[in-house]
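For this depiction, one protein chain was excluded, whereas all remaining protein chains were kept in their positions.
First chain written, first letter: the chains are A, B and C, and each begins at residue 1.
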Amino acid sequence: MSDSKAETMTMLQAINLAMHDAMAADESVILLGEDVADPECGGVVGISKGLSTEFGDRVRSTPISEQGFMGAGVGAAIAGMRPIVEIMLMNFMTVCMDQVVNHAAKLRFMSGGQTNVPLTIRTMSGAGMQTGGQHTDWTEVWFAHTAGMHVVMPSNPADAYGMLRGCIENDDPCLFLELIPALFTPGPAPIRGTVIPVGKARVAREGSDVSIIAYGRGVWDGLAAAESLAGQGVSVEVVDLRSISPLDDETILNSVSKTGRAVVVHEALRSFGVGAEVSSRIHEHLFGQLKAPVQRIGSSECPTPFAKHMETAFLHSAEEVETAVKVTLG
Amino acid sequence: MSDSKAETMTMLQAINLAMHDAMAADESVILLGEDVADPECGGVVGISKGLSTEFGDRVRSTPISEQGFMGAGVGAAIAGMRPIVEIMLMNFMTVCMDQVVNHAAKLRFMSGGQTNVPLTIRTMSGAGMQTGGQHTDWTEVWFAHTAGMHVVMPSNPADAYGMLRGCIENDDPCLFLELIPALFTPGPAPIRGTVIPVGKARVAREGSDVSIIAYGRGVWDGLAAAESLAGQGVSVEVVDLRSISPLDDETILNSVSKTGRAVVVHEALRSFGVGAEVSSRIHEHLFGQLKAPVQRIGSSECPTPFAKHMETAFLHSAEEVETAVKVTLG
Amino acid sequence: MSTALDKDIHLEMYRKVSLIKLNDDRLQSEILAGRLVMPYYSTRGQEIIPSAVSMHLTKEDYIVTIYRGIHDSVAKGVPLPDLWAELAGRVTGTCKGKGGPMHITHPESGVMVTTGIVGSSIPIGVGLALASQYKKDGRVTVANFGDGASNIGSFHEGLNLASVWKLPVVFVCQNNRYAEHTSYEKGTSCGQIADRAASYNMPGVRVDGNDPEAMYQAASEAIDRARSGGGPTLIEAMTFRFCGHNLGDKSSYIPADEMEEAKANDPVPRYQRWLVEQGYASEADIESIDRANKEVIDSARDYAYSSEYADVSEIKRDVYAYDLD
Partner (left out) sequence: MSTALDKDIHLEMYRKVSLIKLNDDRLQSEILAGRLVMPYYSTRGQEIIPSAVSMHLTKEDYIVTIYRGIHDSVAKGVPLPDLWAELAGRVTGTCKGKGGPMHITHPESGVMVTTGIVGSSIPIGVGLALASQYKKDGRVTVANFGDGASNIGSFHEGLNLASVWKLPVVFVCQNNRYAEHTSYEKGTSCGQIADRAASYNMPGVRVDGNDPEAMYQAASEAIDRARSGGGPTLIEAMTFRFCGHNLGDKSSYIPADEMEEAKANDPVPRYQRWLVEQGYASEADIESIDRANKEVIDSARDYAYSSEYADVSEIKRDVYAYDLD
């Protein structure tokens, strides 16, 4: 277990700590997933290390049966538990979509409010490690397009802690997304006990000329581009959405009404992605105030290639974000 | 079997005819799905009636094993067949997303072009029959956001025939969407043998003041709104997208650069839907030429309610489209 | 039927059977008369199964059922007025009219989920039982599903998980020999679904689900086992559905002789005859039970039809804990 007094920790440590603190605070919190218990190494990347040792069978390693244990999470949630279900990688959500979309998301509504599903789904993804076409996808738009679901994604350890606790305390199903390289990147440590409710974006850097609206890896590239552009006399504001569904319209629109220019960045494919929704909302609300059309950045329109040079070309980069900012500046 | 000389037929008949003609023309075309063979009534709505009688075991009723028979479709496609896989309702796609998204869509790329998956997935959906929250969803944006997939949706029998044949002849996986009420609605009969390639929109009604960009039920409401608005002196152009992925940018942008105003309509939920992509593209390409922000119409942000009055409120309507058109007119 | 259970047990069980059967009759006639509009998956022919199963369940025990599940809900004790109001789309319905026939939910009676997705009742049932295992609340969960559902992945994953974790759950496969229009044999490779229990190191039993005593016994053993920590059981209850997959389906895919034989063995009149033969009830007693049930059904229907519809703004409620604007 991690020490919250340390000044920095990785997102992996922050998530471990958030699960620990949530489990310590509320015994209805349980964790289900492949290899999550300590005899199975506390997860493939050790993110739940120590939890089963401390909390016993409230942490259970499951068979490779995502429909089975996602459904078990749904059922347990209806019966008053607050399950965290870990799906090892986001691509594996494809084998349990029914339980998430047709059940977790809908049961509150279809039961007329008699039942609800306080389920937190944690999963990770992201390109850059040459794992090829089936281990890196970002399908958050599927869930954002599903009424009844919340979707969030932190870009740093402190947010990860607070947002995960916010999901676990939320009375509706939440999908919590983890960027694999972020898990191993140190950042300012969270203040233990902080709960960030779903739905709140954060201005990660203030600026006045252009707004970069991003989440996950997009925030990293956004901040890097902002830094580089600052040296060129361009003042860039970076909004870390954190919450994808619901979107924090207020924070987005406040920023863009100030700057008049926006670039949306995410690692998911550009077309039909979350960026389209953000861009549409900005155009709808700030038509006439915009100085340039909103630019969207995402990964290339193909499966993730294996070879490093192609994988790099596939992913967005800080340079690409910088170029898009310049496009908005005309 | 339907007679192509009849002046009108339903979309159900047109689809039956398209499958028939494709199977007659190419013996690698097969049909797999629940209840699709004649001893099982040729499908729940009889859409494949007669085909197993004519083509024998090239039409197979399957167990309720969508992962199993979607995977079988993928495997057979790689080995040179052209399977049509019917998923009874679109909500049931949730149990076989992996085979579609991780396999059908990606195998061509991941194999470096050595294999390809000429698979046609047919499925139907749509609210309005009080079937409640798990039988009416439209999740086309999930597939449009998946590189390697094509997604199409006809709004009338003639298009349905040609587009289905276009999908079956396509060398990549195509998702062909059927609006349930449209299946039973007569319209001009197709000319047998017509093949409409994936990717082509169609101007369903010409006009000069505002463009309605729609597909499926949206086209119906769009045409009704256009008719009503014509009486009020507003000339509305209706573009029937037909192809959702890829989008026919040329037809969309031609129309909107002429009118300067656009309303996008689909039955899927408004937020994070296909409409966001269409709207974003229009704003990106025609910034400065637009006289008003693009309006988006979709279903309400909730699961489909059962009771008729709520279901009606949930769905979009011609009146709603008309109102949105008026919003663009200021 | 074999050795007789007590008269009281049988009369209580018959009361449920009668209520389910008469309720189904009334639903069908209301729909055909156009007074009720809904997709309807009749349970006519499957009445004995939930009547027997629910004899061993408390109100606190959980069930999960499917679109063809109104018999399960009625047997478990969902109040008929609330049920009818839901089917009529009224605000007084179990789900305020938002769920409808395929999503009847009534936690007060232990009816936690009704699903329209084949197979999905199984993992959810596993989850309810998991909660009970954590809470040590002594509850048992019954997960209902059809024969066709035994060919979908959720069945396999759910049963394996329940066995590995030794959960207090009973899987009741109501085998009516058809999955929509597809016969058992065309879709299912094994001779009997109960045999699949061996894949999960779980007791599996095929029972005549139309035989009240046999069904009662099989449910008793399985539910006792679950309640006492002995883990899950798979029951394959053999039955038949008389009114097609859904209302309007003419069952043309069922061979005439199969249908005839099934009708000749209609479990409800057969049960009535047996009760009389057994000396447990006179024909008058049965009539009086039926009459009382009919009154309950009539008044539930009247209650439903005289109830209000929810305001359409309800579509903005219950999507999340907070209301949408």
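Note that in this section contacts are C-beta pairs under 8 Å (C-beta built on N, C-alpha and C of every residue); 3 or more make two chains touch, one makes a residue touch a chain.
Worth saying up front: this structure is predicted, and the values here are computed from it rather than measured.
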{"item": "Selected residue (touches chain absent from view) among B:Q99, B:S211, B:S280 or B:T304", "value": "B:Q99"}
{"item": "Options A:V195, A:A224, A:L286 or A:C302, residue touching the unrepresented chain", "value": "A:C302"}
{"item": "Among C:C190, C:M259, C:A292 or C:A321, residue touching the chain not depicted", "value": "C:C190"}
{"item": "Residue in contact with the excluded chain [from A:S65, A:S255 or A:S279]", "value": "A:S65"}
{"item": "Residues in subunit B touching the chain absent from view", "value": "30, 58, 60, 62-63, 65-81, 83, 98-99, 102-103, 107-116, 147-148, 150, 170-172"}
{"item": "Hidden partner chain, residues of subunit C it touches", "value": "151-157, 159-160, 163-164, 186-191, 195-196, 198-202"}
{"item": "On subunit A, residues whose C-beta touches the chain left out of the figure", "value": "34-35, 39-41, 44, 61-68, 91-92, 94-95, 129-135, 300-303, 305-310, 313-314"}
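Convention: only the chains that are shown with their structure count from here on.
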{"item": "Distance-maximising chain from subunit B - centres being C-alpha averages", "value": "C"}
{"item": "Subunit A-subunit B separation of Cα centroids, rounded to whole Å", "value": "31"}
{"item": "Geometric centre distance via CA averages, subunit C-subunit A, whole Å", "value": "40"}
{"item": "Gap in Å, rounded to a whole number, between the CA centres of subunit C and subunit B", "value": "36"}
{"item": "Subunit A residues counted as touching two or more neighbouring chains", "value": "67, 98, 102, 109-110, 147-148"}
{"item": "Of all residues in subunit C, the ones touching two or more other chains", "value": "95, 97-99, 103, 115-117, 153-154, 319"}
